[in-house]
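Working notes, beginning with the structure itself.
Left out: one protein chain. Kept in place: all the others.
And now, chain A:
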């Protein structure tokens, strides 16, 4: 594969271009760490993009962040929510990935769109061949500082990785950290970044406290599965899989721990996106939608959201009853065994004991089926409900991008008017200043327009990819589910066929 050869140059040249060009934003944010006061939903995603102009979107930060639940280190001092903590660690890896030039500080947003276009064009034939497994959950530490470490194994023939197969140990906050970095880099330019799995204080507390019971085992398994799906979705994305943070996450044996571990959960992100959406609505951005495609798609995703939630509720009900059936079957099996033991008639007694055994086996089948119901359908639907949130977020960003562009335009207009007035006064200094400002603003307006067009273009591509993936995903899961159904029935047949002669032999 010639990935390696082609990977670095686009980014390198882009950086060189941008550093020289005039269309650098005047304030490349040196600090990635933004205090809560200025962090709004908008800012979080445009960390280093012209900051303060978005203060109109300011919300009460406590409001926003109060809902971000914490998983680990309840004693951690920082209450801030951060999306990108410090410089991208890709800069200081122990074994630097050879194939990627790490971006400079504060230029996270400088992955320009054209470089992505090139990456995506490489992907034309969709040579996706990567498999990630999350396994071997292992409790590390004791008490409330304990955490679960998961083994992340990547198998890939892609040459951008050093080896074809490699494993690392990661904890949940690492996954959240990865997601927050990706979200800060890509969401605001229109890429649908898969949301990270949900946090759960209750679930994790049980695990920490050392309760080795079925519900905490189920919780760990549920989480493990969710983490695996999350990573697979992330690397399926042609652009994301080449991101240095992703690659470092998968490969590096020493991953700097996310400094502020109260990373946003996807639920927290959802709440924030909703709040931002509300804020947007309150501001009544009457976007002159020139493109019916976007209107239609937004409506489509609204509908899809509602439908998927309904489906999810149906499946949850099914899973619940299936588990109930398993419990009841087990109890019936016990009662049948007791009946068999008490029975005087020898052959009938034996048959009843066999009946008890059959019912126990059927109970196991019910449990397996309940797991299939859950891990296949319920989690799939849950994943997509969360994914659609990310999709909606991306549409919102487009609107904000449009708004920014419009604001710049209006400001430029004002400045021009002011300059026109200054022409008649004898203030050459002020006039010059005005002209300079106009020049800057003009560039900004043009950039704003380009940004808007680019995000629109990206979203179109992303939505198309997303929709195709959705169909594929559902089909794959349904096939797995049907396979489980067939298998269950075939097992049942075996059990009944074994029991029949026993029943016949009673007398």
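Following the convention adopted for this analysis, a contact is a pair of C-beta atoms (placed from the backbone, for glycine too) under 8 Å apart; a residue touches a chain by one contact, two chains touch by 3 or more; residues count from 1.
Just so we're on the same page, contacts and distances are computed from a predicted model.
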item: Omitted chain, identified by the protein name its UniProt record gives, among "DNA repair protein RAD51 homolog 3", "Sorting nexin-6-like", "NADH dehydrogenase [ubiquinone] iron-sulfur protein 3" or "Myotubularin-related protein 12"; value: "Sorting nexin-6-like"
item: Residue of A:140, A:201, A:410 or A:478 in touch with the missing chain, whole complex considered; value: A:478
item: Selected residue (touches chain absent from view) among A:215, A:253 or A:317; value: A:317
item: Touch criterion as defined above, residue of A:130, A:149, A:339 or A:431 at the omitted chain; value: A:339
item: Missing-chain contacts mapped onto chain A; value: 300, 303-304, 307-308, 310-311, 314-315, 317-318, 321-322, 324-325, 328-329, 331-332, 334-336, 338-339, 342-345, 348, 351, 355, 464, 467-468, 470-471, 474-475, 478-479, 482-483, 485-486, 489-490, 492-493, 496-497, 499-500, 503-504, 506-507
